[in-house]
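Just one protein chain is left out here, and the rest sit where they should.
Our next item is subunit A:
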Amino acid sequence: MNNMKTRKAKLDIKSGRVNLTHGAGGRAMNDLIEVIFKNAFDNDFLAQGNDQSAFDVGEGRMVMSTDGYVITPMFFPGGDIGSLAVHGTVNDVALSGAKPLYLSAGFIIEEGFPLADLKRIVDSMGAASRAAGVPIITGDTKVVNKGMADGVFITTAGVGVVPKGLELSGDKARVGDKIIVSGTLGDHGVAVMSKRENLSFEVEIESDSAALHTLIADMVAGHGAALRCMRDPTRGGLAATLNELAEQSNVGMCIREADVPLKPQVVAACELLGLDPLNVANEGKLIAIIAPEAADDLVALMRAHPLGQDAAVIGEVVADERNFVRMKTAFGGERMVDWLSGEQLPRIC
């Protein structure tokens, strides 16, 4: 975010809208950056006013991850596209076992987007980044013609450092390992859906959007040696994540429906909409695969953290050359938990 010494910025936050001049590199763009972005993201790196930020890295391997955020609606119970863009990327970096250090943020804004909404999103992003202790140290904004984007699209990238000796990876699941989830599933997807225009139902549920790096740091500190891998079940939900891991490690998975933590409101909403909560997105949950002997201790440790209170062992890694994920149903039968086919829902993250 380029910074120039300028006159007092003129921006009608209350009723103004983003126009093409806000992306043209002139005064208007500078006003936008000064008033909306710099205040929200305030940190020493940005204050230097360079086109990039330089930083030192400690010992260990570096991790980098990037993600785009195009969610509709942009504001939902428990968060918005801004906080989500911070949490999602912090989590992607941290799930490698890394300590997330810095973020970048790129904005593509549609002409006509209300400045008040933009400020709300950027403020929320700043707050999320401060709360996580992971500053946004470089960024970019572009404005595109009306119709070329849908409100605001945000891309964030993050870097972090993994402690020496820790090598978590999706291909490390072994037969007999335990599968752990950090809490209730489907909260984010249901919270977002409840606010869609054409789906008017009221449910008192908030998105679980959260930065998981402090929970992950506890897990790594306590049981890093026994951990095989971690992943966040975002789009496609638990079902997609387990299928990914099963294929990557060339194993099968067997979970127990009765042990999968679900909030009753989420179950009810999914019932109403004909969805399977196992396919619904999460933004503040993780799946961990761990050597069996450490599983119970890890769950106890996770439950001591506010973001892991409902952590539970939900199943085991089994031998299966077809890499199927199966589930013992609470009713007493068995079924597959498959990838989602086609698009179950409009985009939600």
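The working rule: a contact is a pair of C-beta atoms (placed from the backbone, for glycine too) under 8 Å apart; a residue touches a chain by one contact, two chains touch by 3 or more; residues count from 1.
One rule holds in what follows: contacts and distances are computed from a predicted model.
Per UniProt, the protein behind the absent chain is "Hydrogenase maturation factor"; the candidates were "ATP-binding cassette domain-containing protein", "ABC transporter permease", "Hydrogenase maturation factor" or "Secreted protein". Only one of the listed residues, A:29, A:116 or A:268, touches the absent chain: A:268. Taking the whole complex into account, subunit A touches the unshown chain at residues 198-199, 258, 264, 267-268, 271, 274, 322, 324, 326, 328-336, 338, 341-342.
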